[in-house]
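Before anything else, here's the structure in question.
Complex shown without one protein chain; remaining protein chains in place.
Up next, chain A:
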Amino acid sequence: MIHKLGRISIVITLATLLLVFLVLLNLVLGSIHIPLSEIKAILFTGEEVNRIYENIILKTRLPQTIVSLGAGMALGVAGLLMQTLFRNPLAGPSVLGISSGSSLGVAFVMLFTGNILGFTFTSLGAWGDFAVVFSSLIGAALVLALILFISHRIGGTLSVLIIGVMIGYLSSSLVSLLKFYSPEEDVYNYVIWGLGSFSRLATERAMMFGLITVIPSVLATFLSKPLNLLALGDRYASNLGLNIKRARFLIIAFSGFLTAIVTSFCGPIIFIGVAVPHLAKLLSKTSNHFYLILNAALLGAATALLCNLLARMPGMEQEMPINSVTAFIGAPVVIWVIWKRRKENRLE
């Protein structure tokens, strides 16, 4: 027990340190190098410093850092919940079709309305941004409501999974129809949205985003006991006193909420939700979801920060789209995990 607790606390401590380190790097590194002392002055002491530095930190890097941290944390936790609920190592936040719902909502606003009303969406400016977030939230919420309804009425875990995937197919076919009939400019904008970004929010909204992702992610630890039991299968869980329907409802609602929020503000971020839970399980070597959730939260935030950092590596003209980076980090992690498990003869 001492040995195991030791391992868990070491992993969690290291993950926390890594997270802090990556937050600092995200503030320091970029096309312009800003020394730590200046950052300290800007954020904490309020001393007079270089105006340009202040602008870069407060208007660009700080919100980006907060958004990356929140989004990564939420996606890591949501992915873990989904993988345990569906007992499927390839499950992730996107399996429920929630990000597809978001995408459909956004496509509807960006492509369809422009078509009908006869103007390009880009000409809307700031109102457009608001419309995107709003429509994305509506799309995600509708799909989430549908999934919750299905899980309540039908009850089977597998059927929920399949219906989620089908909703994904349906919405992407609708999206491609919309794309086909839309002006080039709007399609381009939609594609950019779909590539995901952590830099769409201004400081105040980023703060809000941080709160509504980090707090629920930590609160997810309250689901750790139901998750531990569900890992044994529905029947064992129910024999151990768990109300399966209620637990499943809560887990889907929680994970769906986290996914919906992130997708609405950052676009569909891929791979973090699938790769991070594996990393958390592999490193902490425990089956207790209390620690797994904490670990997935920390590692998810750290991964997103790392991806954000790589996306705007110093010396590059333009930022790379975040999804191309998450795939480059996430896919090797998943492959490595499968490889490692195979070697340990534990392909579960």
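The rule is simple: a contact is a pair of C-beta atoms (placed from the backbone, for glycine too) under 8 Å apart; a residue touches a chain by one contact, two chains touch by 3 or more; residues count from 1.
FYI, contacts and distances are computed from a predicted model.
Candidate names were "Ascorbate-specific PTS system EIIC component", "ATP synthase gamma chain", "Iron ABC transporter ATP-binding protein" or "Outer membrane cobalamin receptor protein", and the UniProt protein name of the unshown chain is "Iron ABC transporter ATP-binding protein". Residue in contact with the omitted chain (choice from A:Ser31, A:Asn55 or A:Ser287): A:Ser287. Contact with the chain not shown here comes from a single listed residue; of A:Leu229, A:Ile251, A:Cys266 or A:Ile322, that residue is A:Leu229. Although one chain is not displayed, chain A still touches it through residues 1, 4, 87, 221-222, 224-225, 228-229, 231-233, 235-236, 238-244, 281, 285-288, 290, 345-346, 348.
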